[in-house]
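Omission of a single protein chain aside, the complex is shown with its protein chains in their original locations.
Then we have subunit A:
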Amino acid sequence: MRIPCPFCGSRDSREFVYRGDAAPARPTDGGLGADGEPMFDYVYLRDNPIGELEEFWYHAQGCRNWLRVVRDTRSHMISAAVLGAGHATGGQA
């Protein structure tokens, strides 16, 4: 599999480290609010969709950027890859 790193171009997936689903966002209060559920969800709850999934990949043997990569879990087709701070699907860039 090859990953289109926005910084390095198309690279072998073996240069990357996989982290997983990029959808969960860390609660802005660090989970210190009255309701602990958002932090629990962030740490433990993941969807396992068939189809497109936005996930984190780290270009450990390249530019060391964390990427958000949209990969189809059925075909490994990658439809988008942006630097980790951005959003690969919708949202602000």
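Here, a residue touches a chain if its C-beta (ideal position, glycine included) is under 8 Å from a C-beta of that chain, and two chains touch if they have at least 3 such contacts; residues count from 1.
Just so we're on the same page, contacts and distances are computed from a predicted model.
You can't see one chain of this complex, but its UniProt record names it "Sarcosine oxidase subunit alpha family protein", from the set "L-lactate dehydrogenase complex protein LldF", "Sarcosine oxidase subunit alpha family protein", "Tryptophan synthase beta chain" or "FecCD family ABC transporter permease". Subunit A meets the missing chain through residues 1-2, 10, 12, 17, 19, 26, 29-32, 36, 39-40, 42-44, 56, 58, 60, 64-66, 75-76, 78, 83-85.
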